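Below: the structure, in C-alpha cells.
Of the protein chains in this complex, all but one are displayed in their positions.
Think of it as A, B and C in the order they're written, each chain with its own count starting at 1.
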Amino acid sequence: MDIGMIGLGRMGANMAARLQRDGHRVAGFDPGAAARQAAAQAHGLEAFDSLQALLAALPAPRALWLMVPAGAPVDATLEALRPLLQVGDVVVDGGNSNYQDSQRRAADCRRDGVHFLDCGTSGGVWGLAEGYSLMVGGDAAACERLRPLFETLAPAPDRGWGRVGPSGAGHFAKMVHNGIEYGMMQAYAEGFAIMQRKESLALDLPQLAEIWRHGSVVRSWLLDLAAEALHDNPSLEGIAPYVADSGEGRWTVAEAIELDVAAPVITLSLLERLRSREKDSFADKMLAALRDRFGGHGVRQG
Amino acid sequence: MDIGMIGLGRMGANMAARLQRDGHRVAGFDPGAAARQAAAQAHGLEAFDSLQALLAALPAPRALWLMVPAGAPVDATLEALRPLLQVGDVVVDGGNSNYQDSQRRAADCRRDGVHFLDCGTSGGVWGLAEGYSLMVGGDAAACERLRPLFETLAPAPDRGWGRVGPSGAGHFAKMVHNGIEYGMMQAYAEGFAIMQRKESLALDLPQLAEIWRHGSVVRSWLLDLAAEALHDNPSLEGIAPYVADSGEGRWTVAEAIELDVAAPVITLSLLERLRSREKDSFADKMLAALRDRFGGHGVRQG
Amino acid sequence: MDIGMIGLGRMGANMAARLQRDGHRVAGFDPGAAARQAAAQAHGLEAFDSLQALLAALPAPRALWLMVPAGAPVDATLEALRPLLQVGDVVVDGGNSNYQDSQRRAADCRRDGVHFLDCGTSGGVWGLAEGYSLMVGGDAAACERLRPLFETLAPAPDRGWGRVGPSGAGHFAKMVHNGIEYGMMQAYAEGFAIMQRKESLALDLPQLAEIWRHGSVVRSWLLDLAAEALHDNPSLEGIAPYVADSGEGRWTVAEAIELDVAAPVITLSLLERLRSREKDSFADKMLAALRDRFGGHGVRQG
Partner (left out) sequence: MDIGMIGLGRMGANMAARLQRDGHRVAGFDPGAAARQAAAQAHGLEAFDSLQALLAALPAPRALWLMVPAGAPVDATLEALRPLLQVGDVVVDGGNSNYQDSQRRAADCRRDGVHFLDCGTSGGVWGLAEGYSLMVGGDAAACERLRPLFETLAPAPDRGWGRVGPSGAGHFAKMVHNGIEYGMMQAYAEGFAIMQRKESLALDLPQLAEIWRHGSVVRSWLLDLAAEALHDNPSLEGIAPYVADSGEGRWTVAEAIELDVAAPVITLSLLERLRSREKDSFADKMLAALRDRFGGHGVRQG
C-alpha cells in the first residue's frame, strides 16, 4: 500500500526500505537534505522536501508514519501536518514517545477526524534485515487498515506485531520493554564484570558468551550481541565506561512508582547509568569526609 | 564411549538418555530404587544398585559423571568412590557445586591420580531435547578425552560447550550464569508486573510476551518460557508469590563483593527472592512503628 | 506578633499553641467544627469559622500560616483567600507541599502583591515541646518580617530555622530531608531485623537500641524513638508490616533522577515501602512460574 515516511534518519530510512522491498510504495520526507539524499541513494527512496509535497503524492485516506525524535519534534511535526490532513487519514508515531504524550496527541487528532496510532518499535539497526517487533495502540479499525504495513515490518506477517490496546498502549508497552532491556543489559554487564575481575581463573569472556548462546538458560538476542562485542574486543578497550539513557527507563521507573509497583532491578539499572556519568560524585566525597570525621580515617586527595 | 552416570534424578536421567540416544553406553547408579526403576523404564537405562557394581561394569580408565545435589552429597559420593577409583579415571561433577568446593575436590582427587572436572550445566528440563550448555573446568587432557560426551550433551558438537579454565572455572562460570539468570528473570517479572497493574490500558500480557519474542531487543529463551507460562495462565492464578533460591545467586553476590565488583542488579534480584518469603517482615513493622512515633500516623493492626 | 493559623489539625494546633505560649496572638481557622473546638479546648485558641472572620480579626499587613494537607487543599485555600488578601500580606505554607507547586503559588501571589513563603517544617508531634526545624523559601524581607514567629517555632531563636533560598527552596529542602529520613529509617529497620532473626544469640533489641543511644556513631533522634518503640513492644507484636508513604519520598526519587544524581538508598527505601504493601506480588508469581518452567522446580499454591 501507499505510505508516507516522515523522518529519514537511520530508523526511518531502514523501515522505508523494508516496506519498499516488500512492494509497498513509500514516499519519504525529511527536513534535512543530507538525510533525503542518503535515503534516496541507499534505498532508492522517493524523498520530498516538504510535507505539502509528500501529502500531495499520497492517495486519500493517507497513511503516514512518523519516525522523528521523541518530544518536541513530534509535536512540531503534528502541528505542521494538521492543516494538511483530511478526515480519515492515519498517522502512526513509530518513535519512542512517552505514552502520555501519545494519548494527548491521539485525542487532538481525533478532534480533526484523524486517527493517531502509537506504535512501539523494537529491533534497532537490525530491524531492516530481521524485522521489527511492533506494539500498536489506538483505534482498531485504523490499525486493521494498516495491517499490510505491520505485516511487512514485523519479522513475519503473523508474528511480532499486534494491536495491544487503546491509545497509549503501544508506547506504554514499548516503555516497559525498554525498562526490561535495561535490567537484562545490566545483569549481563555485571556478570561479565565479575568474571573479568576473577583473574585467577583467566576466564575467556568471548568464549563464555559463545557457549552460553547455545542451550543455556540465559541465551538471548542481547547475548548474541554481547558475544559479538566481546569477540571483536575482548577487553572492551577504548570504550569509555559512560552509559547514556534516552528516556524510556526513566519513564518506566516513574510509572512503576506511580502504580505502587516495586521494580528495584529496573530502577537500579537506570541509577547505574546515572552513576556511570558521575565524574566527581558529591555523595562519595561526603562519605569520605564523614568517615574521616568520626574515625580519623583520612581522605584521599582528589 | 562408556560413561557411568551417578545420580539418576531428572537431570541425571535426562543426560543419560541423551548420551545413550547418541550411541554412548551409559551405566547408571542411584541409591534410590525408585530413581533406578524410573530411569530404566523411561530410558531403558542399565541402573546398578551399588557404586562397586557400577565401576566394575566400566572399562578403565573410567569416565564418571556425578549428577547429585550440591554440597554434602557430592562429598559423600566422592568419599565412597575414592577406594574404588584407579589412576587415570575421570570424575565429572555436572551439578551446581560451589566452585571453591570443586577446587578442593580436584586437589583431593589429584593426589590419587584421578582427574576431577567441574562442569557447569545449564538447560534444565529442556536439555534432553535441546542440549545442554556446558562449561568445563579442569585438566585439559582429561577434558579432551571426554570430548565425545560433551559433543553429545551440547546442542551441537561444535557449540554450546568448552573447557573454560582450570579447576573451578566451570562452576564459577555457571555460578555467574545463574546470577545473570536471576537478574534477567527479575527484569521480566518487574516489567510484566508494571503492565499488569496498568489497568486503564487492559494490556494482554500473553500477547505482549508473544509479540516481543519476534524481533524485539528483549527476545530470549526465558521470554519464550514466559510467553508459554502467561499463555497457559494469564493471571498466574493459583501460583504463590514465593520464590525459592538454590545457592548460586548467593554465591555470585558474595563473590562479587569479595572481588570488589558492584553488582547491584544481581544482588537485588536475590534480595527480592528473600523478600518474597518474608511473611511478617520485622523491618516493615519497625518502619510502621517509627512513622507512628514521630508523626502520629498510627499503624495497621497485624 | 499577630498570626492567622489556617488548619487546626494536630500540626496546626500544636504550632498555634507554641506560638501563643510565647506571647504571640494567634487567631485560628479550620473548616471543621471539631478541629476548632479541640484547638480551643486544648490550647485556648481563638478559632474562627470563616476565612473572612479570621482575616478581619488580623491587623494589616497580615501574616497567615497554612497548615493544611498538601495538594488540592492548599490550592483551594489559596483560591478562597485570594479575594480577601491585601498587598503586603504574607502567606506561609508550612505543610509538605511539592516545591514546584510552591514556586507556582508564589508566582501567583506575587501578581497580587502578596508574599508567599514555603516553609518546610520538621519535628512531627514532638515539635510542640521541642520546637520545629524550619526551612523557609521566598522573599527575604517577608521572611525577615516574620522572624518573631520562626524564632518561637524553632527549638531556639537562633537555631533550627533559616531562609534557605528563593521560592521553592524551603519545600525542596524539606523534600530531601524526608528522603534522607526514609533512608535512615530503613537502615535502622534492616539492622534490627537482622538482629531479631539471629535467634542463636537471643539479642535484646530494646537493650541494644538503648546502648547505642549513648556514645555510638548511630545515635540519633530516630534511634531515641526506636528505643522507645522497642521498649514498649520488643517484638512489635500487633503491628502490621505495612508502611505508608506520603509523597516526599517519591518526589525526592523523581527529582534525583531528573538531576541525574544516583540516590540508590533513598530510592530503595521508597521501593521497600511499596513492597510492604504488595499482598500478592505479580512479579514474584512470575518468578515462581519461570523457575518451574525451566527447572521443573514446581510452585507453591497461593
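Convention: a residue touches a chain if its C-beta (ideal position, glycine included) is under 8 Å from a C-beta of that chain, and two chains touch if they have at least 3 such contacts.
What you see is a predicted model, and the numbers here were worked out from it, not measured in a lab.
Looking at A:Glu46, A:Glu190 or A:Asp204, the residue that reaches the missing chain in the full complex is A:Glu190. The residue from C:Gln52, C:Gln86 or C:Gln207 that touches the chain not shown here is C:Gln207. Touching the chain that is not shown, out of A:Arg21, A:Arg82 or A:His297: A:His297 (per the contact rule at the top).
Checked against the hidden chain, the listed residues C:Ile3, C:Ala193 or C:Leu274 yield one contact partner: C:Ala193. For the chain missing from the display, the contacting residue among C:Phe116, C:Trp161 or C:Tyr242 is C:Trp161, taking the whole complex into account. Seen from chain A, the chain kept out of the figure touches residues 10, 124-126, 185-186, 188-190, 192-193, 196-197, 222, 225-226, 228-229, 233, 236, 238-244, 264, 268, 272-273, 275-276, 278, 280-297, 299-302.
Mapped onto chain B, contacts with the missing chain fall at residues 217, 250, 253-254, 257, 260-264, 267-268, 270-272, 274-275, 277-278, 281, 283, 294. Hidden from this view is one chain, which touches chain C at 122-124, 127, 130-135, 137, 154-156, 159-162, 164-166, 168-169, 172-173, 176-184, 186-188, 190-191, 193-195, 197-198, 201-204, 207-208, 210-223, 252, 255-256, 259-266, 268-269, 271-272.
Going forward, only the chains that are shown with their structure count from here on.
Mostly identical positions are employed by chain A and chain C in their mutual contact, as over half of the interface residue numbers are shared between these two copies. Look at where the CA atoms of chain A average out and do the same for chain B: the two points lie 33 Å apart.
Chain centres here are Cα means. That of chain A falls 39 Å from that of chain C. Taken residue by residue, chain B touches two or more other chains at 124, 186, 188, 190, 193, 197, 222, 264, 268, 272, whereas all remaining positions touch fewer.
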